[in-house]
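The structure under discussion is supplied below as structure tokens; questions concerning it will follow.
Excerpt of the complex: some chains, original placement.
The letters A and B name the chains in turn, as written, and every chain counts its residues from 1.
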Amino acid sequence: MRILMINPNTSEGVTARLEQAARAVMSPQTVLDSVTAPAGVPYITTRTESLIGGVSVLEILSEHHQEYDAAIVAAFGDPGLGAARELFDLPVVGLAEAGMLTACMLGGRFAIVTFAAALEPWYRECVAWHRLEARCAGVHTLSGAFRSINDVQEEKASLLAELCNQVAASGEADAIVLAGAPLAGLAAQLRDQVPVPLVDCAEAAIGQAETLARLRPAKALAGSFRRPAAKPSTGLSPALSARIAHDTAQ
Amino acid sequence: MRILMINPNTSEGVTARLEQAARAVMSPQTVLDSVTAPAGVPYITTRTESLIGGVSVLEILSEHHQEYDAAIVAAFGDPGLGAARELFDLPVVGLAEAGMLTACMLGGRFAIVTFAAALEPWYRECVAWHRLEARCAGVHTLSGAFRSINDVQEEKASLLAELCNQVAASGEADAIVLAGAPLAGLAAQLRDQVPVPLVDCAEAAIGQAETLARLRPAKALAGSFRRPAAKPSTGLSPALSARIAHDTAQ
């Protein structure tokens, strides 16, 4: 089974963390590759950046989709996920989606905890897009600045543990999703310090991608994720333009 | 009052129809300009194309936002609307948003009627994003192909009138939004053939843009549409990159 992890952020260090966390729990039989977006922003935090990152996801998938059994959109907020799911034939799962749906199996309501207040509006829209608001007990964020996106999880580990404990103490959440690609791998370290189950999104995403790949689902020919009809375009990458045009080379 | 109408589609003919419909009802004091996306697809119908069109909207606004009192994202589905609203200081309204909110004042529930089945999934997601599902009595589409996006409204006028009558006869909708930029101006012609009020989105959008401009709302400094903090980026248009970077030239 071959799985492609796409980091729509341009930070190579974040990609490394995502891959490391996934490798720690994936099946020995799984082959995992990862790609970092060549353009965009170092870490996506806004609706604007999510649009830009979403196009990157489509461009990367249009180059590589034929080589994999499943793909992961590896930024919380799942930029481009719906578009990827309609445009390509392989199953695609989002980092947020995987984290939230996995958390659903650990209790009635999950809270989302992350490291920067700027992420909240985009994360809330992500929860709404997935229609999981009835399962979500809120998005909780640290308030201060951080030094480096690559090392934010070490810098903020103890503050995040504290925030998780506050959220758990409120009694509203049965589980907590540690959100944001830069936090990949942190849950394993904080697990014993927090009184509700913690979900690591990279761990969840590799598990969900494996599950989807094993189901070998047929590409939808009906419903809202059927492949759109061929269409010409201008100004896109050649591979993406070809995929949209149903150019058989892609 | 100066208003900019942005067509995220690359079809100049559609831009002309949008502008004509808006000019027919706007205040004599209003100055209206329009821009057609230089890249992308001729008409946006999918999640994929909405992402691409959304980036076009941001690029166009980053060039022109300082010259206008309000802007219109002139494709039903409102590509890039949330991003535009957070990134720029002027009020921005979407074509779908304007049509739907105007329809809300004409009855309890509105139906959306359009010319192509391919539009339905994207339109439904648009209704959900605006959290207007409780007001929406469904998205109803014609099923066949069409010849030219520029002339689809003439080609399909009688079929659309028939569909509107079927929808009205169901009793579920108090008003009908004629959706899709290519249908701009059609409502005025079908109005007498349909037993519930018809909303022309271009007419609604210019009215809403004028209303917003007159309110002179302050740019949000709090809430989820405050301007994001400055951030570096790669691979974007110079103007958009500068706006994201808080480069003062923009």
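Following the convention adopted for this analysis, a residue touches a chain if its C-beta (ideal position, glycine included) is under 8 Å from a C-beta of that chain, and two chains touch if they have at least 3 such contacts.
Quick caveat: nothing in here was measured; it's all calculated off a predicted structure.
Visitor: All chains share one sequence and 2 are in place; how many are there in total?
Guide: 6
Just so we're on the same page, only the chains that are shown with their structure count from here on.
Visitor: Turning subunit A onto subunit B with a C-alpha fit: angle in degrees, nearest 5?
Guide: For the C-alpha superposition of subunit A onto subunit B, the angle is 180 degrees.
Visitor: Report the inter-centroid distance (CA atoms only) between subunit A and subunit B in whole Å.
Guide: Going by mean C-alpha positions, subunit A sits 29 Å from subunit B.
Visitor: Spell out the part of subunit B that touches subunit A in their complex, as residue ranges.
Guide: 10, 38-42, 45-52, 54-55, 58, 80, 82-83, 86-87, 118, 120-121, 124-125, 128-129, 131, 224-225, 228-229, 231-236, 244
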